[in-house]
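Missing here: one protein chain of the complex. Every other protein chain is in place.
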Amino acid sequence: MSLALIAALPFLGALLPGLMIRAGKNACAAVTGSVTALALLLLGLNAPAVLRGEVVQTRIEWIPSLGLNANFFLDGLGLLFAGLILGIGLLIILYARFYLSKSDPMGQFYTYLMLFQGAMVGIVLSDNILLLLIFWELTSLSSFLLIGYWKHLPEGRQGARMALTVTGAGGLAMIAGMMILGNIVGSYDLSVILQNKELIQASDWYLPALILILLGCFTKSAQFPFHFWLPHAMAAPTPVSAYLHSATMVKAGLFLMARMWPVLAGTPEWFYIVATAGLVTMVMAAKIALFKDDLKALLAFSTVSHLGLITMLLGFGTVEAATVAVFHIINHATFKAALFMSAGIVDHEAHTRDLKRLGGLRTLMPITFTIATVAALSMAGIPPLNGFLSKELMLEEAYHTAWGPNPWVMGLLATIGALFSVAYSFRFIAHTFLGPVRDDYPHKPHDPGFGMWAAPAFLAVLVIVIGLMPMTASAWLVNAAASAVTGEVVTAKITHWHGLYAPALWMSVAAVGGGLMLLGGHKRLMALWNATPRPEAKAIFDAIVEPFAALSRRVTDAMHDGAMTRYVAIATLAIVAAAYYGFRTGTHAAGTRELMPVSIVPAMGWLAMVVATVAIMVFHRNRLFTLVLVGILGLMIAGTFAYFSAPDLALTQISVEVAAVMLMLLALNFLPKQTPVESSAPRRAWDLAVAGIAGIGVAALSYALMTRNFAYDSIAAYHIANAKPGGGGTNIVNVILVDFRGYDTFGEIIVLGIAALVIYALTEALLRGGPANDRLLAWKPDQKRAGDRHPMMLVVATRLILPVALMVGVFIFLRGHNLPGGGFIAGLVVSIALIMQYMASGFAWTQRRQRFDYHAIIAAGVLIAAATGIGSWLAGVPFMTTNFAYITLWPLETFEVATAAIFDLGVFLTVLGAVMLTLASLSRIAIRTGETVNTQPFDIDPSEGRTLDDLDAKGAR
Amino acid sequence: MLQRLFPHPLLSLLLFVTWMLLVNTFKIGSLVMAGILATVIPLLTAAYWTNRPKVRNIPAFAAYVLLVLWDIIIANIQVAKIILFYRSDQIKSAWIPVPIDLKTPEAITLLAGTITMTPGTVTADMSSCGRVLLIHSLHAPDPDAIRDDIKSRYEARLKRIFE
Amino acid sequence: MILDLALNFAFVCFGLGLLLNLYRLFTAPGVPDRILALDTMVINVIAIVMLFGIKLGTGMFFEIALLFAMTGFISTVAFCKFLLRGDIIE
Amino acid sequence: MLLIAEYLIAALLVIGGIFAVIGSFGLLKLRDTMQRLHAPTKATTVGVGSALIASMAYFWLFQGVISWHELLITLFLLLTAPITANFLAKAQMHLAIAEKDLPPSGVGTQWATYDEELRTVAPTLEDQPKS
Amino acid sequence: MELLLASALGLLTTAGLYLILRKRTFPVIVGLTLISYAVNVFIFISGRLVSGLPPIYNPAAAGYADPLPQALVLTAIVISFGMTAVIVMMALGAFIESGDDKVDMNDKDEAGTTK
Partner (left out) sequence: MMSHWIIAPVILPAVMGALLVLLMRGDLLLQRIFSTAATVGLLGIAIALVWGATQTPAEVYFLGNWPAPFGIVLVLDRLSALMVLLTALLAIAVQLYAIGSNWDARGRHFHALFQFQLMGICGAFLTGDAFNLFVFFEVLLIASYGLMIHGGGKDRLRAGVQYVAYNLIGSTLFLFALATIYGITGTLNIADLAVKVQTLPEGEMALFRVAAVMLILVFAVKGALVPLQFWLPGTYANAPGPVAALFAVMTKIGAYAVIRFGALVLPPETAATGTLIADLLMPAAIVTLLVGAVGVLGASTFGRLAAFAAIASMGTAFIAIAAFTPQATAAALYYIIHSTLAGAALFLIADLVASRRAHDRLTEALPPIAGTGLIAGLFMATGIAVAGMPPLSGFIGKLLVMEALRDQAALIWSVILGASLLIILGFARAGSTLFWKAHASGSREPATHRPEGLAFVATFGLLAGLVVLTVFSGPVMTWLEEAARLAHDGADYIAANRLPEGN
């Protein structure tokens, strides 16, 4: 449990700064620091056991099926890293308290910092590689926030993005690598994986896994060729740089290489990839560091170089080298963090980090000078400081390691790297602190308060102490960690003097001498360096990412540009192609069903339909004519239904078709009456081809279907058999609609009701003030209008037809259960009858004579239908269970009473209300265009004395 | 009371008959239903038909209906003859304004409808004052005769029925 | 027998009428002609439907014919109103 | 008896068919739109009417069902044909016939279809109804 | 007869899709209507073609047309009617709002304005 708590504490701590910041910066820092201190304490409590060689474990089941569990373990390596992370973290918290300016949001800073700290601790304590991955990616995210902390700096934003991209990408690669590893072993638990070296290295997937994992490690640790992001991350506040980019995050890659060392190392692949990358990184970054004028950039590249060094050591794959690597990790953390903090102090005090503008600070900032010098000398590998110790050991290992057939290149390059290291370390001291005091510092520098230099001073002391007494101060830790890395019991022997014949001695001497010479000739070399064209990392990154982003935008926008016509064409072709593929890959037998002979009337109807269909394609630009043709099609299809024994369908088809044409006519009033020619002839031909392919598909499919019998008995047999006895109706279609599949109908009327609501809401939106409303107010009819809006003959005829049609509606409704008809058709018939009334005297006139609440009709319809269904609950039977009875009531004949009829009433009302609400909406739009409302049913009424003659007589005209 | 229950007695009667025609069977239940609907539907639609006309002379109305039915048959034969046997240039179409004395909309509509259904004439329009119908005649060698025929054969009868 | 003959004759006649209407629909000089042709088509279809009822000896087609008549009338008026006024329910 | 009835029905069917063809044929043959208006409004009503009566007679005589409701369709067609013709004529006048080509009404007023100010006759309300 | 129906359905689908591929809302809506006609008939014929046997229960009936597809078509017709009404109104609304009745929109130009 305690291990999980150690990992969790920083995350819990991340919540506190935001809350505590109101209590002041000191309180905020104190709380944050004490959380870290607590974690450190807990770690310390576990240390004795670990140092004894035990492995402390905490296992919490999380997602067993995935193998992702919150398992933690603590061994020497974990202890070393966790200690570094928490210890240096504590120092950074202290340092940052004084470093951040008043305007910087400190709560946010500490929150991010603690998130990061938690992620790092999580990485080093994870006993589950999936869990490790979670923490791994979290470091990328939290460092993204930390690097971009100063949002107003473009470098910050870009640096953050670059860091996130590179380390994020590496992290993704590592996910794959880790999952491969887990799949080879059959477990994602590290402690299991670490036991399976042979299995892993024998696997075909070893190399991919290795490469993918190393991608993650190299990107995070800024190893060649992924080193470029790190300097740009220096836009972060210095405490961040010190923490992330020296002590911790960049070491996550190293940690992981060390962690996986027992199972991944020792193969030629490992050696050539890891050692080479490390070596190249070490030399190249050291060289770059020498030419950086920005203090933090110099330190950043030096960090890269030292990481390369450690990587190289791990790459050697020997126990000895690994031990040295561990030792150097400790040393580097101490001197580099101290250096970063020192650089931060310089920046903070002198308001510049530019070496060209610095120099002579030795006397102005003696304390800082002392700390920085100790650390820098250690970095240069000057005895007796700790950096010297590990560097000597490193050179020794390099000397003894052959790169392929070549025995000396490794040693040579390592020496050259050390040489550069000496040069830039001395340059750091010389160009910052030595030389004459200048009078042009941006700000008068002096040593900061104790709070700010305490942390680096502490680290400098560590540098000295380890340097002087390595065995006492660090060997126990090195041993524990190195044993954990290598899986063997390591007993390190760290001494300052290896004898005169130790090659490392001379390599060291050469490095120091050469380094000083380089520094001496720095001015000329710098000129040469500046004259050499170099690829700029950010430029390269931008050159890759920006065009890619731009390309993405172009491709995406070009594909999804709102060209509906293309979308449909693609969809059509895709559907036909996929369906055809499905057909071709299956077995097909031609149908055996007897064909129906062709008779004359259907043939004529077919001809009419074909002609009308072709005509629609040809004449579609004439919109009114198109509607007339649609009317013909509707008629022919209704006829088809009638001919093939579907009277209900014929009734529905014809009434729906009329209602739809009416609706389109109403809309067409406002729309252009012609469709312009907009597609070229080839485009039209292409469209026709696309449509034709689909048409052929439909024809083929329907022919195939019609010419075969059902493969199984259709469930319709049951409907036929049970409609009368079970459903109480002889119109089987209607019984299906209101009973067997009444639930479908319930959904269907709701569709209709919603349609009306949508139309109403849309109308409201259009009529609300805005461009639509303005356009309506300014609307002019595009065709000349005839006089006599409401001719008398129609009005008078409607006075008869409307009542009769209503009666027909009732008739169709009532007989629906037994004969063709039903609520839906009845609703449409009544609607159509009312439309006739509207056509006769106008919608508004009719509505004024008798107002119906169409919303209420729709809602009532839905509720009645629902209530019929719910009513069956009372009887303990499922929703929509119908009941019917035959009632004899003297003197009437026996008649049937069915709950289905009530349901059908709901259908009827919904249909009616929906159609009416739609018409009402359209009418309101028309009225907004300036249409007036008549007060009389028709325009010319000779009986009322309101004729023109009378008006003439009264002189009104 | 009865007036309010049956605002349009004739309409109610018509609807009653219509229902019986619709159900196509003679049952007591149908009669009851017809009665209900013949009562309810006129009530529902009364708002759209306020100034109902009075048919004063029902036998005359019946006679008029029969006359028109007969004329329709004759008209059809005549039109058929024209369509089948006349050359295009032999057909002398004409527009004929027919001044009318009828005042009630129902009567005017009935007259206009009759004109359309009977020999070779179609009611096309009405003057803005409602006093003149515009008739199109398919074949009218003598337009005045047609106008007089309309006035005497139909309008006079309608005047007796409605006014 | 004679009835079948007459029935088939009538079918052919009304069907022929239908096709003539269709022809008129496309050759019509103006929209009113087209609407007229459509209206006539509906009437012919009504007749065909009724004849079909006779042929099958069923009254099942009555409502269809009635509804065709109603909808045919209303669409014709609607099309004309559209031509005359634009808004058919103003 | 049945034979006579059969002949009667057959005759009705034949007459109906002939009238239907004539009506539709008239639609093609006649010269202008106003003339064409005459053909179907009359001929087809008789055509359909015959068919409907034939149907009535058939069911009455052969199935023993007195089927009245065909009458309803016939009446409906008779009632609506004039309205249809009226609207078609008005549409044709509005679109294709100049007012000057028509005889004057003789009472000083325009034909309604051309009278654009007609709607001033029937008072109108300008306000918008609230729903 | 099957061939007649199949060819008519194919043609109806072709015409419908062709109109849907036009660039104005009106033909697109007509096209949608046509393909909905086509699919309604298609559902209907999935019960196979039967003439003169309406699905009205009758002890003397020789058989019945498959009633189930008919019920499905009824539902489909009603639904597509509602859908048609909505898209007609939306097309009208789009026309009134923007002054043209184009179907395609240039997402690049029009995107990004506050809702």
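In this document, chain identifiers A, B, C, D and E correspond to the written order of the chains, with residue numbering beginning at 1 in each.
Quick note on the criterion: a contact is a pair of C-beta atoms (placed from the backbone, for glycine too) under 8 Å apart; a residue touches a chain by one contact, two chains touch by 3 or more.
Worth saying up front: this structure is predicted, and the values here are computed from it rather than measured.
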Visible chains that the absent chain touches, using the contact criterion stated earlier: A, E
Selected residue (touches chain absent from view) among A:715, A:777 or A:887: A:715
Identified contact with the non-displayed chain, of A:154, A:533 or A:597: A:154
Contacting the left-out chain in the complete assembly, out of A:862, A:898 or A:933: A:862
Which of A:75, A:687, A:739 or A:931 contacts the chain that the document leaves out: A:739
Which of A:493, A:553 or A:683 contacts the chain that the document leaves out: A:553
Contacts of subunit E with the absent chain, listed as residue ranges: 20, 25, 28-29, 32, 35-36, 38-40, 42-43, 45-48, 68-69, 72, 75-76, 79-80, 82-83, 86-87, 90-91, 93-94, 97-98, 102-103, 105, 107-108, 110-115
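In this text, only the chains that are shown with their structure count from here on.
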Chains touching both subunit A and subunit B, listed by label: D
Intersection of contact partners for subunit C and subunit D: A
Chain of greatest Cα-centre distance to subunit C: A
Distance-maximising chain from subunit B - centres being C-alpha averages: A
Centroid distance [mean C-alpha coordinates] between subunit C and subunit B, Å: 22
Multi-partner residues of subunit D (each touching 2 or more other chains): 25, 37, 45, 65, 67, 69, 72, 76, 79-80, 82-83, 86-87, 90-91, 93-94, 107, 109-110, 112-113, 115, 118, 121
Shared-contact residues (touching 2 or more other chains) in subunit E: 52, 54, 56
Residues of subunit C that touch subunit E when the two form their complex: 56, 58, 60
Partner subunit A, residues of subunit B touching it in the complex: 11, 14-15, 18-19, 22-23, 27-29, 32-33, 37, 41-42, 44-45, 47-49, 51, 102-106, 108-109, 112-113, 123, 125-126, 128-131
Subunit B-touching residues of subunit D, taken from the complex the two chains share: 19, 22, 25-26, 29-32, 34-35, 37-39, 41-43, 45-46, 65-69, 71-72, 78-79, 81-83, 85-86, 89-90, 93, 102-107, 109-113, 115, 118, 121
